[in-house]
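Just below is one structure, and these are the notes that go with it.
Missing here is one protein chain; the remaining ones are kept as they sit in the complex.
Letters A, B and C mark the chains as written, and numbering starts fresh at 1 in each.
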Amino acid sequence: MKLIPLFVILPLAAAFLISLLGKQKRFFCDIASASITFILFVISLATIFNINSQILPMIYKVGGWLPPMGLPLVVDNLTAFMLLIVNFIAFIVSLYSINYMEKFTAKLKFYTLFLLMLGGMNGVLISGDIFNLYVFFELASIASYALVAYGNKAEELEAAFKYMAMGAVGSLFILLGIAFLYSNASTLNMADLSQVLSAQGTNKAVTFVGILFILGFGIKTAIVPFHAWLADAYPAAPAPISAMLAGVVTKSLGIYSIVRIFFNIFGVNPSFLNLLMFLGALSIIVGGLLALGQTDTKRMFAYSSISQVGYIILGLGIGTPLGILGALFHLFNHSMFKSLLFLNSGAIEYATGTRNLEKLGGLREKMPVTANTSLIASMAVSGIPPFNGFFSKLLIIFACIKSNHIGYGIWAIVGSVLTISYFMKFQKNAFFGPLPKELKDAKEVPFLMQASMIILSIVCLLGGMVMLPKISNYFTEPAKTVLVQGKDYSNLIFKVLNEK
Amino acid sequence: MTYFLCLVLFCVGLYAIVRKRNIIKIIIGIVICEYAVNLFLVLFAYKINGRSPLYSPDQEITTMADPLPQALALTSIVIGLATTALLVGMAIRLYEKYGTFDITKINHLKG
Amino acid sequence: MKVKSKSNDKGMSLIVKTITRILVGLILIYGIYIILYGHISPGGGFAGGFIVALSYILFMLAFGKEEILKRIPQKMISIFESLGAIMFLVIALLGFTGGYFFSNWLPKGVPFKFLSAGTIPISNIALALLEVSLGLFGIFLVLVLLKFAPKKISQTDGEGE
Partner (left out) sequence: MIEVNLLLIFIIIGALVAINVKDLLSAVVAVGVSGLGLCITFLTLKAPDLAITQLVVEILCLVILIRATTREDLPFSRSGRWLFNTLATFVFLAIFLYAGYQALNSLPIFGNPTMRVSEFYLTEGRLKTHAVNLVSAINLNFRAYDTLGEATVLFAAAIGVMTIMRKKSRKKIEERDESEK
């Protein structure tokens, strides 16, 4: 309960301190960042157990003001679920960057920005006020723009500029939407908004705000009509940042915000769900087809990311409890295996200096850990049975068929076949076949990088167990309930507030 | 009418972002859009015959403009400055690398 | 553009320099007033901080960049910036003594008096510190870019690393 503000305080404080004191000791920033993210991970684990014992959301009143006036921090089951994913990936990534970022100068700034981005994402997740969500959204975005440009090469700057220009327009749409919403409902608190809007009934202003929010958050999520920035930004960023962007940033800033705002505040209606399903299906196929033609590993994974996010959107769009469960499970899985894949491609680049599939080959003997972990990740992402990706895709396809959207189900299966084909291409070109001469002296990457990849691959391997009722009752089921209950969210929050 | 003019201002900015080739012009478009959004917030706060949201020692509170959107606009002005600064920084680095502000010539990337 | 290329060298003419010397102090005092009276009159940390920073910009335009680089080294700015941010966070954290993160823990005083409104004036000062350093940082951005030509940047003292 008292711990909630720590999700924001800790990373921000660490970021300020690193930029102030980081120069004194050589390993200070490494240790600080790794330990802070580890503490956050532990706190988020504690939160998820704590919240399940009491069912109702936890609310922290910042400054002691009652919510419609002040800013509440709200942690409910969905938030706890997302917090766990975000902080876990952040911990793994910060372990990985200790060695990887040695290639670059100004490691201090990297860690500062990284922690600011983490703080921004946590802020978005725990926020219970829509403008507050925007502020932290912007914090995470600005840190991520700078991190994409971190390498300072021409291509990287170009990608970052493209990302930033699109992101800035998206933020403006969101802010405009918030302004309209405020004028209409005269409140900014999410629970309060939800009640006011349902009392008002349908309203043209609210529809317009919905369109603005889909445009704005859609740009951050990179669903298909707005995906132009993604395929440039992911390859341009340093590998740990690509892993963060693909694994958690698009999800916490994009998908989380969309579901929180539309499911819990506006309330869903069939036309919105149909739009989501259509966008999701479009993303699956377009992303998959574009990924097939790539020779750059990171670019291939970037397009693959679009396609996998499409599954999540499709699952959410089905709107049945099964579909939402599948979507959330796939969100968890995708964070794990896509981060792992980006870390793998970073490891390959670290060892060989190239990402081009045509120049790679036969690395299996030189880099056994990378090869095996990436094999696991590829199998997980393509949905091969014992791995976690299989179960979530199966759930989504089942949900499609059960709710009579057989077309979309077939569409999802086609997307899955596409996924298998481009990951086979990746595996064959990178790890099998003859070893090119230039790569004779490739070595396995340092220990910490290996360790982080191994941890993630174990999670991928055991991820299917989340389906077991014992774990699922703690993890995905309660998160699903938050979305299924829809606008009851506000009643719950006011119930908690009135109890005190 | 006032609201609509403000929306027109936003569209002018959007037009510049979408149609201009020069990076500086794109940044100018984003700045104009920021103006429009901040202005929207303040317009929504205005109360006819209201006073600014400052108390004065001898006066009772009668009508005041809504202080909350003004506080939000203050926040968003500063965020806008941060965005602009970072965009300009990137634009200048791009100019160094490519020697031009033309986005059709800055195209080393495929996507 | 002409003005700036001059300021590149030794600054502007004597008249400008003399007037600037008088004005900078006034602007500085005005900025500090705006910061300190933010809870009583319009203004506050953001506006005031930028005003203080702008007085330095005026100084730079009149006297040229060597003068200002001598007075404010760039490292100081980064330190100020972090300090401002940390100070604001510490004020927030001290709110825990009042029961909540960010609660107004200082005695509130009498309205319309200078020492009133609890933490608000201190927060204003912390924000102003951040803004001043950010504004000054803006100057350095400008300074860095003074030699503005493709592939010829030599003044990039962005970071001593």
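Note that a residue touches a chain if its C-beta (ideal position, glycine included) is under 8 Å from a C-beta of that chain, and two chains touch if they have at least 3 such contacts.
A quick note: this is a predicted structure, and the numbers were derived from the prediction, not measured.
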{"item": "Among the chains presented, those that the missing one touches", "value": "A, B, C"}
{"item": "Hidden partner chain, touching residue among A:Asn77, A:Ser94 or A:Thr187", "value": "A:Thr187"}
{"item": "Residue in contact with the excluded chain [from A:Leu3, A:Leu45, A:Ala106 or A:Ala228]", "value": "A:Ala106"}
{"item": "For chain C, the residues touching the chain missing from this view", "value": "1, 4, 34, 38-47, 50-51, 53-54, 57, 78, 81-82, 84-85, 88-89, 92, 101-102, 104, 108-112, 116-120, 123-124, 127, 130-131, 133-135, 137-138, 141-142, 144-146, 148, 153, 156, 158-161"}
{"item": "Residue numbers in chain B that touch the chain omitted from display", "value": "1-16, 18-22, 24-25, 27-29, 31-32, 35, 38-39, 42-48, 50-56, 61, 64-71, 73-75, 77-86, 88-93, 95, 101-102"}
{"item": "Touching residues (missing chain, whole complex) on chain A", "value": "12, 15-16, 19, 23, 26, 62-63, 65, 68-71, 102-106, 109-110, 112-113, 116, 119-120, 123, 131-132, 135-136, 138-139, 142-143, 145-146, 149-153, 157, 160, 180, 183-189, 192, 196, 203-205, 207-209, 211"}
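Here, only the chains that are shown with their structure count from here on.
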{"item": "Contact graph of the chains (line, ring, star, complete, other)", "value": "complete"}
{"item": "Pair of chains joined by more contacts [C-beta pairs], B-C or A-B", "value": "A-B"}
{"item": "Rounded Å distance between chain A and chain C, as computed from the means of their C-alpha atoms", "value": "37"}
{"item": "Rounded Å distance, chain B centre to chain C centre (Cα mean)", "value": "22"}
{"item": "Shared-contact residues (touching 2 or more other chains) in chain C", "value": "none"}
{"item": "In chain B, residues with contacts to at least two other chains", "value": "98"}
{"item": "Touching residues on chain B, where the partner in the complex is chain A", "value": "10, 14, 17, 23, 26, 30, 33-34, 36-37, 40-41, 44, 68-69, 72, 75-76, 79, 82-83, 86-87, 90-91, 93-94, 97-98, 106-109, 111"}
{"item": "Of chain A, residues touching chain C in the complex", "value": "5, 9, 12-13, 16-17, 19-20, 60-64, 105-106, 109"}
{"item": "Contact set on chain A toward chain B in their complex", "value": "131, 135, 138, 142, 145-146, 149, 152-155, 157-162, 164-165, 168-169, 171-172, 175-176, 178-180, 182-183, 188, 228, 230-232, 299"}
